[in-house]
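Only a single protein chain was left out; the remaining protein chains are all shown in position.
Labels for the chains are A and B, by order of writing; each one numbers its residues from 1.
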Amino acid sequence: MNSLKTQKNVLLITFLFIPVLLLLVFVVYPTLKLLQTSFTSWDGFSEVQQIIGFKNYKDLIFNSKEIWVSLKNNFLYFIIHLGFIPLEIIAAVILNSKLRGMKFFKSVVFMPYIINGVAVAYAFSFFFSPVNGALNEILKMLSLEGWIQNWLSNPSVVNYSLVSVSLWRYSGFHIVLFLAALQSIPEDIIEAAVVDGANAFKRLIFIILPSIKIVVELMLFLNLRGALQVFDIPFVITQGGPGTASSTFALSTIQMAFKYKNFGMASTMGISLIMMIVVFNWVQKNIFGLKEGK
Amino acid sequence: MQTSFRINHDVRKQSKSASLKLDQWLIYSIMACITVIVFLPMLVVLFASFKTAPQIGNDFPLQLPSLTNLNLENYMVVFTKGKILLGFKNSIFLVVISVAVNALLGTMTTYCLHRFDFKFKKTLIALFALGMVIPGQICEIARFSIMSRIGVYNTIWAPVIIYAAADLMQLYIYMQFIDKIPVSLDESAMIDGATYFQIFYKIIFPLLKPATATLAIIKAVEVMNDMYIPYLYMPSAKLRTVTTTLMSFSSSQFSAWEYLSAAIVVVMVPTILIYIVFQKYIFAGIVAGAVKE
Partner (left out) sequence: MKRTKLFKGLTIFCSITMLISSFVGCGKNAETTEATPDTKEVAAGAESKVETEEEITLTLLQWDNIFTKNNYDVVAEYKKVKPNVTIEIENLKDTGEFEQAMKIRKTANQMPDIFALKPYMLADFGTIAADLSDLEAARDSIYAETFKVDGKIVALPTQAFNEFVWYNKEIFAEYNLEVPKTWDEFIKAAETIKAGGKYIPILMGGKDAWPDYPFNEFMPSLVANDGTLWNKMAEDPQPFTPDKPFYQAYQMIDQLYSAEVFGTDPLGMGFDQVKAMFGTKGAMLCAGQWFLADAQKAMGDKSDKIGTFLLPVRKDASEKLNTITMADTFLSTAQGGKNEAAAKEFINWFLTDAANYQAFTKAMNVNSTMKSIEAGVEPCIAEAFEGVDVNPVIYDGGNKKFQAIQAATKFDVKQIGQEMMSGKDLDELMNNLNKSWQEAQSTTK
C-alpha cells in the first residue's frame, strides 16, 4: 500500500510539474503583476510606477461612462451567441445522425473556424461594402432594396453586422465541440431509447442533453468569456468605429494602455474583466441550474 | 447477434422513411443555406486573388475572374517575394511540436485530475480557470519579460512554450472522455501488476485518442492562424510563419489586397487539405469495443 502511495506521489509530481510551472509563470505571475499595476498610474514607458491606491478603480466606476457604454456591445455578443446555443446543439444532433451527406456538412460547418482572421476581416469588409458589396448586391437581386443598410457605418447597425461575423466564425466550432460530446455517448444507450419508443425530441431532452451537460456548461462559460473578451472582430473590421460605436471592453482596454498611455487604468480594467467573468459565470450557473463539474 | 440486430434496425428505418421525407427535405435545405453562407465570404477572397487591383476596386466581388486570361501574378509575388515556403516550414515545425507537447501535457493533467485526489486539486483547477479569464494582450508585458529573461525571445521556442500549455477547455473535453473510460479497467490492470505510469501509457492515453484528435486539430488550427504571438516573440525574418508572412502583405497605407488575397488562399488551401484528410479522426468517436468491459 505504501509503495502505491509513493507511486502516486511520484506520478503526480512528474506529470503535473510542467503544467503547474507553466501556470505559475504565465497565469499567476501576470495576474499578480496586473493587480499590482492596477494600483499605479504607470504609462507603460517610465521607469517609475507611481502608486495611487484605488484611484483607478474609483475613476473606472464613477468617471468612465464611455467604457461602460462599450460593455453594452459585449452584451449583444453574449445574448445573441447564447440564443444560438440551442440551435448549435440541434445542428450537432442532426450532423451526428446517419443521414446521407452529413459528413460533407460536418466539414463545411467547421470551415469558417479554420480560416485566418485577416482573411475573415478582409472578406467581410468587401461583403458589407456600400459600393460593390456582395450583401447589398444580393439584396438587390432578391429585390429587397429596402433592406440595404450602411452595415459598417451606421452606429445602430454595425454591432449586429459584427456579431453576425462572430456567429459565422465560431458557430461551427461550437457545433464540433457538441458533436465530440455527442460521440462520447455510447451508441447502445440511444439505440435502447429508440427501441423503447422515445421520439427525437424526448431523446434530446432526456438522454442527449444530460450526457453532454459538461460541454454545455463549458460552452456557457466559453460564451461568457468570449463575449466579454471580444477583440479581434471589431478590431480588424472596424477598429471600434465609426467613432467608438463598435468598441468593446477589451478594445477599450488595449486603447487605454497603448493609445492613451494609461497602463494603470488598463490593468484596472483587466482586473475588472476577470471579476466580471467570475461573477457572471456564477450567476449564469445558478440560473441554468448547473452545479460544479468535477 | 450483431447481424440480426442490424436487420431489425434497417426494417424499422424503412417503415419510417415516408414520414421522414419532409424532415429530411427541411434538414437538407437548411444545410444547403449554411453551406452557401459559409462559402460566400471565402469565394470573395478566392476570386479577388485572381484579379488586379483596379478590378478589385471596380468589379462586383462575386464576379468570376476571367478564366481564359487567368491572372496568376498575385500568386507569383506571394511565392517569390513573400518567401511563403519558409513560412510554411516554420509554421509546420511550430504546429507539430506544440500540438504534440500540448496533447501530452493535456492528457497527463487530465489523468491526474480525474483519477486521483490530492491536496491542491481544487486550487489547480481554479488556476486553469484563471488562465482562461486573464485578458491576454494586457498581460503581454509581464509574459514578455519572462520570455526575454529565460532567453527564448526571438527563437521558435517562445511560441512553443506558450502554445504547449493546456487550457481549461481542453481539460473539460478530456474529462468528458476519460469519464467514459471505466475505472475498473485501471483496476484490473493494477491487479495484473501495472504501475500508474503504465496505466496512463497503455490505457488512458490510447483511449483518449479520439478526444486528442479533435483537440489536436483545433490546437493546430489555432497555432497555424495565430498572428500576435509569432509577430511579437519572433520578429526575426528567418522565423516568419505563414501568418506573419501574410501580415507583410497587409499594412495600413500600403497593403495590396490582390497579393494579400492570394496569400490568404495559399495559406488556406493546405489548412483545408489537412483538415479534410484528418477530419475522419475528429469525428471518429470512441471505438465502442475498447471500452466494453
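Basically, a contact is a pair of C-beta atoms (placed from the backbone, for glycine too) under 8 Å apart; a residue touches a chain by one contact, two chains touch by 3 or more.
Note that the structure is predicted; figures quoted are calculated from it, not measured.
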{"item": "Per the touch definition above, residue among A:Asn116, A:Ser211 or A:Thr238 touching the missing chain", "value": "A:Thr238"}
{"item": "Hidden partner chain, touching residue among A:Phe26, A:Phe84 or A:Trp151", "value": "A:Trp151"}
{"item": "Among A:Gly83, A:Gly101 or A:Pro130, residue touching the chain not depicted", "value": "A:Pro130"}
{"item": "Absent-chain interface as seen on chain A, which is shown", "value": "14, 17-18, 21, 43-45, 125-126, 128-131, 150-153, 155, 238-239, 241-244, 258-262"}
{"item": "Residues of chain B (touch criterion as defined above) contacting the omitted chain", "value": "52-54, 56-58, 140-141, 144-145, 147-154, 157, 194-195, 197-198, 201-202, 231-232, 235-237, 247-248, 250-257"}
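The working rule: only the chains that are shown with their structure count from here on.
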{"item": "Interface residues, chain B side, partner chain A - complex", "value": "9, 12, 24, 27-28, 31, 34-35, 37-42, 44-45, 48, 58-62, 105, 108-109, 111-112, 114, 116, 118, 124, 127-128, 130-139, 141-143, 146, 161-162, 164-166, 169, 172-173, 175-177, 179-180, 195-197, 200, 210-211, 214, 218, 221, 224-225, 227, 243, 246-247, 250, 257, 260-261, 264, 267-268, 271-272, 275-276, 279, 282-286, 288, 291"}
{"item": "Residues of chain A defined as touching chain B within the complex", "value": "7-8, 11-12, 15-16, 18-20, 22-23, 25-31, 33-34, 44, 94, 99, 101, 103, 105-120, 122-124, 126-127, 129, 132-134, 137, 168, 172-173, 176-177, 179-181, 183-184, 186-188, 191, 194, 212, 214-215, 218, 221-222, 225, 229, 231, 250, 253-254, 257, 263, 266-267, 269-270, 273-274, 277-278, 293-294"}
